[in-house]
Structures are given as structure tokens and as C-alpha cells.
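Mind having a look at this structure? Questions to follow.
Removed: one protein chain of the complex. Kept in place: all other protein chains.
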Amino acid sequence: MTRSVVLFRDLLIPILPLAAFLVNGLFGRWTREKAHWVSVPAVVLSFLLSLFVLKDVLSGVNTYASLYRWITVGAFDVSVGVMIDPLTAVMLIVVTSVSSLVHIYSIGYMHGDKGYARFFAYLSLFTFSMLMLVLSNNLLELFVFWEAVGLCSYLLIGHWYDRRSAADAATKAFVVNRVGDFGFGLGLLLIFVTLGTLDYQAVFLGAKAATNQTVDLLAPFGGKLDVGLVTLIALLLFAGAMGKSAQLPLHVWLPDAMEGPTPVSALIHAATMVTAGVYMVARMHPVFELSPSAMATVAVVGGGTAIFAATIGLVQNDIKRVVAYSTVSQLGYMFLACGIGAYGIAIFHLMTHAFFKGLLFLGAGSVIHALSGEQDIRKMGGLRNKIPATYLTFLIGSLSLAGVPLFAGFFSKDEILTRAFFAGDLGRVLWGVALLGALLTAFYAFRLVYLVFHGETRLLPDAAHHVHESPPVMTVPLWILAVLAVFSGWVGIPLIAGGDKIGHFLEPVFKGVAHVAHADIRLEFWLIAVSVIVALLGIAVADMFYRTRPAMPDKVASAWPRFYSLLLNKWWFDEIFDWAIVRPTRRISEAFLWKVADVRIIDAFVNGVGSVTQQAAASWRRIQTGLTQDYAMTVVLGLLAIVAVWLAAW
Amino acid sequence: MNLDQAFFLYFAAMIVVFSIVTITRKNPVYAVMALLVVFFHVAGLYVLLNAEFIAALQVVVYAGAILVLYLFVLMLLSVPREALGAAAHRRWPVYALVGGATTFEIALLLARSKFAPRPGPYPPDVVREMGSTQAIGTVLFTEFLYPFEVISLVLLVAMIGAIVLTKKWTPAQGGEEGR
Partner (left out) sequence: MTIPLSWVLALSAVVFGIGVIGLLTRRNILILLMSLELILNAANINLVAFSNHLHSMRGNVIVVFTIAVAAAEAAVGLAILLALFRNRRTVNLDEVREMKG
């Protein structure tokens, strides 16, 4: 195949979902309940094309192409283009595969919804945006699609916009992301101002050359606070990643985003969009690498989020929120990996997480579907025999999340822990934190399994009546994801020579990173053993709490009532933000921006312009006599004046 | 003063006098007749200025076609005599003064200007020898070919426009009667 044919094939990957979006978006009135016949084939075809791309990349063919010049203003020159390297290939596979399965699953889950075509339109638009995000070859293009996936997230969280809580959650997601994206935007500006380019490769080279430059942050105020330029850039970019990937303290939007339909939670808020931050940090790793303090920040934020979100996940009662906090926690693990320089492992965990967390969300959706919309795990229980397929797949997902050996999550999470252990003193501390997080993870994962599927049924009589297994169009994607949640980890088996296929595959992307030698195989083995024990311990505790001795949880909760309420109320984050930011903003807006700035200044000015124009026009309209000869007279007077000036200037 | 100059003075005098007659007649028929005299004398002036072709054009197009058109319209209108009344604009002395001032200014401008001869490729004896028709034709169909084509379009549009404007629209043709 010639180069242009290959490029065309690569471009079809994002174009097919875009076409599906256009068809369903523009003609949704006609496609209606047949909307999936447009979207599903498009996305599945994208997935198949991605496999070809993967094959090409495996044989060492990378693509870098500028499609057209987008903006050229002075030195500001941005093209729209695509770049395909191993990192992009992995992301393409993850995005298209999960997206395909979610599209198929949605046929069953969204059946009969009045916004069916709209839902598929947005889902396809999201897939397009996400694919372009990972395909882009410069930061501005990345940023545009970064915002586009945010928009799709907003639209899909608010799919049931007639529900107040859904509309609020959508707005919250958008506004909180704005905080992070403000940092991202500043980062882009700083990069352009100092390095003069936004192209990846050029930025990496420029950043390397500018390693020792500093920026005086307080210069405009007369003070002095020198910050390393590269550090500042990396931190600003990371701020964007924190918003998108729901890291502390910008995580507050993700649990609320569960107001959206469950397939959306699986695709956007677990598998793909929220991992865009991790992808971005991995993509920009040459910049991060230059700044040890930025790296440390990434690692600490990641580790902190991992444990913090896990503690909240322990006590939540909404099945989707538990999984959502688990997602926040797992994203923390990915950033932890990035922060210690183990980008390949971060991407590996991103991939396995996409599969097992997508599985858990879709499984949760299947449970909710079976119970006609019930999400409170206190009103579930004993569903094991009634919805066996959902149970089995959910169990597989939970085992994978908990990090039980041979399941996918085990390999990736374990590798993160191991690498953290070998990454200096800070790494050692973070290893401890992450290990504790792993314990909590195993516990809450199985708390969910036991509360939902085991024990006595606590269903409301009404719901118990209708319990039914989901149709095959939903269970088949579950089974496929279950298979992936087991086997996707096998591309990164540690210890065995040649087992770490994905690390080897991604190596060309991260070749600049100092490689940590696996010095002591025996020590590494013991580390793995410890984490396995911890995972099993978590499961055992969950087993004790929720199966053998059901009175335990209440006893523990009443023993530490303050702590319990702290966790139940999510460390009061929403309340703190409300008190510290939302309310003052509203008060200032009302007292000053509305009643003074808007009414007295802007309105007064606008009205003044209007009335002055009106009064002037009232007197000037008289010069329009309507007599043609008066107009001709004006022309002649003009001629007279021009010739007079000419004569005078002779 | 030679013969050419004598002819020029005659033409100029007739042109000026009959121009004034044209714009002062109350009855448009007399105005058209005066204008006809003006056009003929302008044509004579063109002959004096070595532009026989333009002179012919002046007689054929202006006097022959345009003025006949005016007369046709006058006949079609059959304006009642009293409707013609009140010939001048209500502020006509002021307007006339402005017009006069403009003329005076232009005259002043011309009087101060110097027009150095810059001899081109068509001196009078050459033109006389080849005939002004051939001379104009040569320039018109080489240097001015595109403008020439454009002017034919202008005429076409004017023709269509005149027909559309004066046509009586019947309701069946999608317009109000007598638009």
C-alpha cells in the first residue's frame, strides 16, 4: 500500500464515528430507534481499522503527517495532523474496542429512551473526539479535542436533562474541568511564548534547551520568585490533567457524573476520557522528565488521590459511585506511575483498567437495568442466582480490580507498586501508600460483590418482582470485556524474560527515560507476594464483614463515628468548595457584577448609546427630503468643494 | 482667424444657445427639438476635430435613435398640458447659482492648466489618410476588446431592463396589473 492509502485508512478511524455523529445528529428524527445501525457499524469498523494500524506499528511503521495548515499568524503556525506511534496505537485499540462494546451494550441499555438517536450521536461524537485527541501531532490540536471530549462528557452526563440533578452534574463537570483547563491553556501559552512552537517534537527539543531557564512569577508585582520554566510548564499542563482525570482536589465532578447513563460512565468516565490526562502526561513526558519537582508533584498527587478516593469508596452506598471513586483511585495509580517515570506501566494500567473498569460499570449498569433503576446497594443482595451472567462477569472485573493474580489488574497494578518501591525514598513512601490503597481497593471491590450478589435479598418487593437478566446484546459485551479483563494483563508479565511485551512495544516512545534496572529478582518476587497477600487480605476482610459476620460494619462505624461520617460525606469536599468558592462567587456576582457592573455601567452605557443615536437621528432625518434634486445638489456641492480645494492648493 | 476657427465659433455659439433653449422650454417637445440642433452642431464640431466617425455616430445614435426615443415616450405619455406646468424647482435660482459656480470653477481650473502636446501614434495627417473609422476600429478591436465586449453586455441588460420595466404584467404572469 502506498503512503497516501495508509494515511487515508488511518484517517478513516476517526472519520467513521464523525460520519455516524453527523447522520444521527442531523437526521436523528428519521433514524430514531434505528440509530445504532449507523453508529455501531461505524465504530466497529474503526476498531477493525485500528487493528491494522496496530499491525503496522508492531512491524515498526510509524506515521507522522500534517494534513493542512490551520492557523498562520506571524510566528504562530499550527497544522492539523496525525501522529501514530506505539502509544497512539495502544490508545486507539483501547478507545475503539471499549467504544464498540459500549455502543453495542447501549442498544439494550438505552432501548426505548426518547433521546435514543441523540445518545448515539453524542457517543459517536465522543469517540471521534477521543480518537483525534490521541491522534493529534501538536498541543493545540490536542487541546481542541481535549475540550471536545469535555463537551461530549457534558452533553452525555446531561443526557436526561429534564432531571435537575443530571443537568447540575453536567454543569459541575464542565465548570470543574474549566479550572484545570485554565491551567492547561496557560501552559500552552507559556510554551508558545517561550519555545515558539506547539508541535510535540519541537516542544521536546525546545524544553530540553530551556532546562535551566527560570521565570520570575512575581515580577509584575515587584517581588521575586524564580520558578524553573520547564517546571512551570509541566505543572500547568498537569493542572489540565488533574481536571480531566479527576485528581485531588478537582475530583469532585467525577462521582456526580454518574448521573449520566451507565454506558457513558463506562466509556467516558472510566475507560477513555478520564484517562486522557494520563495519556497527555505520558505524551509530554520529555517535558516532565526535565523537572524532578514536577515529577514529584505528579507522583504525590497520584498517590494521594489513590488512597483518598479509596477511603471514600469504602462507605458509599450507590453502586455507581463506589465504582466511580474506584476509578478516581485507579487514575491516581496511573499518575503515580507517571510520576516515578514508569510511563509504560501507566499506559499498561490505563489499558487493563479500561477493560476491567468498563466491565464493572457495564456490569453495574446491568444490575441497575435488572432492578429497574435501583442504584442503592443497601436495597440489593442475593442477586447471584437471578442474574448469573452479570454476576460472573462482575466478579471477574472485581477480581481484576482487586489485583488477584492472573487477572489483568494484578499485572499492571503490581508493576506500579514494584517500580514505586525502587524509585527512591519518595517512591518507597508512595509504595506504602499504594499498598494500603490496594488493600482498600480489594476490600471495597468485594464489599460491592457481597452486598449486591450475596446474602439475603433486601430488594423492595416491587423491584424483586421484575428482576431479569439483561438481553444478550448487553451480556455479550460483558463477556468480551470479562475475557479482556483477564487476558489483557498477560502482555505485561513481570519477572519472566520476554514477558513484558507491552513495555517492549512502548519502549520507542519512552526511550529517553532512564531505565530502572530490575536489580534484585528475589526482592521483586517478595514484593509481588506482599501485594498478593494484601489483595487477598482485603477480600478476606470483606468476606468477614459482609458475609460471615454482617454485624461488623455497623460496629466499626459506631466505633469511629467521626471518621465514618467524614468518609460518608467524602471528606466534606463539596461543602468546602461550596463555602470557599461557590458562595463568595455568588455573593460578589449579585452585589457587584450584577447590580453595579451590569446594571449601572454596562446597561447604562448601552442604553446611552441607543438614546443618543435616537435623538441624533430625530434631527438629522430632516436632511432626507426625498427630493431627487436635493440629492443631486449634494453631489454638485461636493464637486464644487473638491474643485475649490484643488484650486486653493494649486 | 482662419476658416476652421470661424466654423468653431459658429458651432460653439449654436451649441450654447440651443443648450440653454433645451433646459428652459416648458414644453418637452420644443426641448427635444432644441437638443436635436445641439447634437447636429456637436457632430459638426467633431468633424472639425478630425473625428468623422464619432460625428457620424453622434448623428445616427444620438439624433437618430435616442432623440426619437424621447419623442416616442412623449407621444406615449400624452401628458396633459396643465400637468406640465410649474416648470422649475422651487429654489431654482439658488440651484442655478451653484451650477454656475461649478462651471466657473471648472473654467478657472482649465485656464490655469497647461496642456503640453504629447504626440501619440495618430497625428491628424495620419488619421486623415487612413480615415478615422479605421483608426478607431484598430484601437477598439485590439486594445479595448474586452471593454467592447462588456459594453455589448451593458446594452443587452439595458434592453432587457427596459422591456421588463415597461411590460404590463397580467396576474397570470405572476405580477400585479400595471406594475
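We just call them A and B in the order they show up, numbering each chain from 1.
We adopt the following convention: a residue touches a chain if its C-beta (ideal position, glycine included) is under 8 Å from a C-beta of that chain, and two chains touch if they have at least 3 such contacts.
Given the structure is predicted, the values throughout are model-derived calculations rather than measurements.
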Contact partner of the left-out chain, one of A:Gly112, A:Gly222, A:Pro461 or A:Gly626: A:Gly626
Residue numbers in chain A that touch the chain omitted from display: 621-629, 632-633, 636
Chain not shown, touching residues in chain B: 2, 4-5, 8, 12, 15-16, 19-20, 22-23, 25, 28, 31-32, 35, 38-39, 42, 45-46, 48-51, 53-54, 57-58, 61-62, 65-66, 69-70, 73-74, 76-77, 79, 83-84, 86-90, 92, 95-96, 98-100, 102-104, 106-107, 110-111, 115, 117-124, 127, 132, 135-136, 138-140, 143-144, 147-148, 151, 154-155, 157-159, 161-163, 165-166, 178-179
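In the analysis below, only the chains that are shown with their structure count from here on.
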CA centroid of chain A to CA centroid of chain B, Å: 78
Chain B-facing residues of chain A, complex: 629, 633, 636-637, 639-640, 643-644, 646-647, 650
Residue ranges of chain B touching chain A (in the complex, touch as defined): 89, 95, 98-99, 101-102, 105-106, 108-109, 112
